[in-house]
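All protein chains but one are shown in place.
The first chain written gets the first letter, and so on, giving A and B; residue counts start at 1 in each chain.
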Amino acid sequence: MQKYSVFSLIKNAFSDHQNWDLAWKDPQPKKEYDVIIIGGGGHGLATAYYLAKEHNITNVAVIEKGWIGGGNVGRNTTILRSNYMFDANAHFYELGMKLWENLSQELNYNVMYSPRGIINLAHTDGQLNAYARRGNSMRLNGIDAILLNREEVRKMIPFADFSETCRFPIVGGLMQPRGGTARHDAVAWGYARQADAMGVDIIQNCEVTGFDVENGKISGVRTSRGDIKAKKVGLCVAGSTTLLADKLNMRLPIEAHVLQACVSEPVKPLLHNVVTFGAGHFYCSQSDKGEMVMGGDLDGYNSYAQRGNLPMIQHVLSGGLAVFPNFSRLKMLRSWGGIMDMSMDGTPIIDKTHIDGVYLNCGWCYGGFKATPCSGFVFAHTIAKNEPHELNEPFNLERFHTGNILDEKGVGPKPWIG
Amino acid sequence: MTGTFRTTIESNLINKSKIVNFIFNGDSYQGFEGDTLASALIANGVHLVGRSFKYHRPRGFLGVGVEEPNAMVQLHEGDKSEPNIMATEVEITEGLKARSQNCWPSVKFDIGEINNILNRFFPAGFYYKTFMWPKSFWMSVYEPIIRKAAGMGVAPIKPDPDRYEHNYEHCDVLVVGSGPSGLAAALAAANNGAKVILAEDKAHFGGSLLTDNVTIGNQSGQEWADETINHLKSLPNVIVKNRSQVFGYYDHNMTVMFERVSDHIDNPSEFTPRQRLHYIRAGEVVVSTGSIERPLSFGNNDRPGIFLASAATEYMKVYGTLVGKKPIIFTNNDSAYKAAIEFNKNNIKALILDTRENSDGDLVKEAQSLGLDIKFNSGVADVKGRLKISSATIGKLNSDKDSFSDLEEIECDCICMSGGWTPTVHLSSQAGNKLKFDEDLDAFVPNNKRQKETAVGSANGSFTLKQSLAEGFQVGFDLSNSITSNNKNTTVPTSKESSYQAHDKFWCMPLPEGKKPKRFIDFQNDVAVSDVELAVREGFRSIEHVKRYTTLGMAGDQGKTSNLNGLQHVSNIQKKIVPEVGHTTFRPPYTPVTIGTIVGREVGNHFQPTRKTPTHNWHVENNVVFTNAGLWLRPRYYPRGNETMSDAVNREALNVRKAVGICDVTSLGKIDIKGPDAAELLNRVYTNAWMKLPVGKARYGVMLREDGMVFDDGTTTRLSENHFHMTTTTAQAANVLSHLEFYLQVVWPELKVNVLSTTEQWSGAAIAGPKSRDLMKKLFPSVDFSTEAFPFMGLVETEFSGIHVKLYRISFSGELAYEVNVESNHGLFMWNKIMEVGEEFGIQPYGTEALATLRIEMGHVSGPELDGRAVPYDLGLQGMVSQKKDFIGKRSLEKNAFVDPERQTLVGLVPVDKKTKIPEGAHLVENDKASLPNPKLGHVSSSCWSVEYNNPFSIGVLKDGKNKIGQQLFAVYPLKNISIPVEIVSSHYVDPKGERVRV
Partner (left out) sequence: MLEIKCPHCGKRSQNEFAYGGDATIKRPKLGEEVSTKDWDDFVYFRDNPRGKHQEFWHHVSGCRQWFKALRDTATHEIFNTAKLEEDL
């Protein structure tokens, strides 16, 4: 594989960039694979990569209905963090942070991990105390966290509303300095390129239409490009999990909901950090291109449409102006939606299933992007070893029966309530 | 000077009698009323406007309207400064200030242009391949440089001083666009009695009728447009809006439009909104949004002075402005000949290059008859002139059109190009229309609609006037008739127009031999033909991959002039047909929309409503500090003199413990529950038993969600056999009401109960403290306050000065306490009376902080404990859980994890030194020096200074807490490097037997 570097870039410039290799091949599906990963999103591609790299399993196909990276990995707001309260989440996402920190070098693809700090704004002392509880928990778990007072927040985002007329004044915030952003498309492409180089077949425009299960064991998948045999099959299709699980007669604690996001036009650097509003639904970061990348809450009814309606955007942007009143004269350039696999406790599911050889990776709610590396890492382990990695053991499906649910928000099994 | 580049044929759409002064890049210019910033600058010979995004190449104007990718400026200064404004969309006003953006030190000399010199090293996606070494340099060196170079304009840093409004409209037929088909549809629908809204994005109505030499009936196109608009304006069933763009088509035929209300006015009144957002729910939507001309790709086709031919024509005919005086018209179709003919009217002879072998369209014949030089099979290979074009290298195309011959350099000051036309299908596509590819047009057109949206005219691929009018009138009639059934048809007028020959499906010129100038497709994002080729070469085959890898179509113009060319190039390279490659998704908004417009009036203090209690002003007069509790403002504490918050809180709390205090409890949720099955409902909703609660008595209750978690708590009082008064926490008031309604209506419709929120009906004051009874006796002398007559949890209804008063003997503070409830309009009166009578007992108001102190000392749980993650057992509420009956959530309590003896349960915490306050949010650990991760045994949820014992006290939850009483742990707060040895005690710190409330 060609190594990407400034030198290869210069070298290729002198041949008019005519000699760059394919980033990944476009193979015909083979008759049989050791492992088929369904879903060519970030998680599926990362899983294939770690199967090859960590477990030396390379007879792997990633099959994708459309084009790789076209689902939530390509339509999220690119925020990375591990600022969770529950230990299970904290340790899992912290593995993610550690993988993010070296990902560009590991993949030889600049995923632009940018630890610009994520600040959760607090608007009452009670809220700041609740954040402190989380921040202290993070610190006890060995994760970076800083508690900011009003003046410290003001230094970081002086253009935020610190006025007397502010409806919900900023009293402080919780910051994870290592939190930040990455370039979403690059993550999918970087994993795809390395997985491909290690022998993984990336098969696009290939829709799964059914499964072959014999005596409780998977034997293959049926696709729009023919039947493919497989010893093991991993589902990485957050947003469409139910649609495939239906074909395996699995009913899941998941609902599909649409989450919208939008960007402003690009402007010169203004907002350094990732900021979340604590008195409404709004979060924002500025991309390297200069766009303010903004998101908020679900549209609030079950949906498989990758688009939403304007009132939710209006609601989110009103929260935006409550924090940043100067954003009023910026313009919204584009809005879009993604389908969220909303699990009933807000926490993902990475587990084996009742079918031997079928593995489940789903329920990512709004937070799947940041988990891309660690999800792939532990899912590859789960598939290779046929048992969960210790970090995804708590993310089992059984928890909805035992009661070991992981409800960070404490809203219960109504995903549409924000 | 209003510019030397003005036409001799005058346009009636600008007002030459009114000169407007404006400033661009510090220089003063003049234009006329009706000029856009673009037309006025062009008239003044100014073409260099801005710099491109990536390579910082000098850029001028390409278009004349919303399609403009290049001429982006920073408008105004200070708090009204606005980045990324298309100069083509700004109507100049007196004193307007604009400047170039994305350039330093100036637009003429921009350091950033080094990117262009080095552009061979910066192909599409170059940043994915480099900047990875050394690792630490990404965040510290590379990214800051990239961020600084990127971006376009500068965001203001002050709040926006302007105001924005929202409006909601319903209509039968919304017509989007006032070209010939739109006018026809609006006229037909209006004549047929429908309620019509006609929206035009531009200042002038008429669309292509303003620039085309056509005849409708016996009028010119423009005359017919004027007359039609005036007629429509006169009709009561029609709303006509200019400067109004429908930018989004959402579900259930909801469209959204923004209206530029005062941007074009010199000195608008402060009460005039700047922009207005209209939510329009339309029965039917006619999409008559027209079409946008496509550029041609050739070497350096982005240089200032290179225009779309239609833009050149519009500048001449609408704005009376000449884009140049030595023009080359470069086209693959007939429509660009209009520009040549218009130049000729101004005595300017254009050279025409046509990639086709021939054409005998009317316009071509007219150009020939005017003696214009037309070169067929010819094209532009490259241009010269960095800041403004000075010459073009033109040549003959060979038969395969893959090379040029006979290259020659021709002096020119502008090139007016046309690569064909793209129907503006954005709204149709947003509405869910599955587009189809029209081979003749070489473009997508609407096909299968999902919503009530009908495209007409060139937006529908119908490019002749005759077709447009016919479609418009027919669709306007059909759609309106489906609503009004008036059957009133409008006759289609006759029309005359030029005939057109087919266009050449060839738009990307070969490179001149031996040279490799950039041939741009997406101007704003600097995406060239070579970038698209590179993307495909590297395996980015899907159009979405090409878009994302090259950023084609992702700039502020969202690819209005570039998407189709890019798509065609991808299909050409892959030797696929365009429909196989597909198109990218059209996302709202059509053009960027000001965020202030989307938000409207929900800004500043109006972001969310503020709920105030009837005694709000009294609190203000008594030096209150408020706190936000949801939308409510609640008194937090009332500092006196130089008191700190903790001084004030301790004083207020101690006064309740020693004497008597008054607290505004109006914000608590209140629900009136009535009906023969009211007790049964409570029995099902709460975890404890309710059937036998006597009339006139209150009871504390806890309700769960179905998943077993504590949802809310409060006291509910039986007012009569079938009538209860429920209280909820402030936070959950609305949710509890919806919850009750759900179970009553959906799950147990057999229960005969009605529930009604009465939160706003009652003003409540808690009177707490050992002297509260004395106070109450004096205030209500007719009431017997003896415990026998008015026991704890009792209710007495009485009157005061003719006001109905409900007295509840309930207590959150743990002291002897009463709650006085009166109808809200008497709340302030009652409060004042209590204060008056209470003076001799030492009454003081207390806020939520003192209230918290009092309840924490008593071990009462509240918001921080009721976090939606606790079962009753965790909070020491297992005694509240009936074993004898079923209730919401009971079955979940059997789950293994919920009965685990290791669960964290409620305890009290006292610092060993009895001095150091334990901060809320601290965690409990065995060893504060253990290596990380240090296992957490629990956390501190609520803390106070115990005024009873004069030392700090906290409550929290602790793993196996019940069995740890008396043990010592550490409360750690690593965020502030705090570690406090604490002793575990009972959560019932003060009056553990609860005797005080019963005295």
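Here is the rule we go by: a contact is a pair of C-beta atoms (placed from the backbone, for glycine too) under 8 Å apart; a residue touches a chain by one contact, two chains touch by 3 or more.
Because the structure is a prediction, the values reported are computed rather than measured.
The undisplayed chain touches these shown chains across the complete complex, A, B.
The residue touching the chain not shown here, chosen from A:Val267, A:Met344 or A:Ala380, is A:Met344.
Taking the complete complex into account, B:Phe742 is the one of B:Phe137, B:Phe742 or B:Tyr949 that touches the chain left out. When the missing chain is restored to the complex, the residue among B:Asn447, B:Thr798 or B:Ser892 that touches it is B:Ser892. Remark: the omitted chain is touched by one listed residue; of A:Pro177, A:Pro311 or A:Gly410 this is A:Pro311. Contact residues of subunit B toward the unshown chain are 168, 250-254, 279, 281, 432, 450, 684, 706-707, 738, 741-742, 745-747, 749, 885-887, 891-892, 894. The chain not shown here touches subunit A at positions 240, 242-243, 251-256, 300-305, 309-311, 344, 400-401, 413-414, 416.
FYI, only the chains that are shown with their structure count from here on.
Inter-chain spacing, taken between the CA centroids of subunit A and subunit B, is 22 Å.
Listed in rising order, the residues of subunit A touching subunit B in the complex are 4-6, 8-10, 13-14, 16-18, 20-26, 66-67, 69-70, 74, 87, 91, 102, 104-105, 108-110, 112-116, 123-126, 129-137, 139-142, 145-147, 158-159, 161, 163, 165-168, 183, 185-186, 189-190, 204, 264-270, 279-280, 286, 288-290, 306-307, 309-310, 313-314, 317-322, 325-336, 401-405, 407, 409-413. Put simply, subunit B touches subunit A in their complex at residues 53, 80-84, 120-121, 123, 126-133, 135, 138-139, 143-144, 146-148, 150-160, 162, 164, 248, 250-251, 254, 256, 279, 516, 530, 534, 537-542, 544-545, 548-549, 556, 558, 585, 587-589, 592-596, 598-600, 602-608, 610, 627-628, 705-709, 863-864, 867-869, 892, 895-898, 919-923, 925, 932-934, 936, 939, 941, 972-976.
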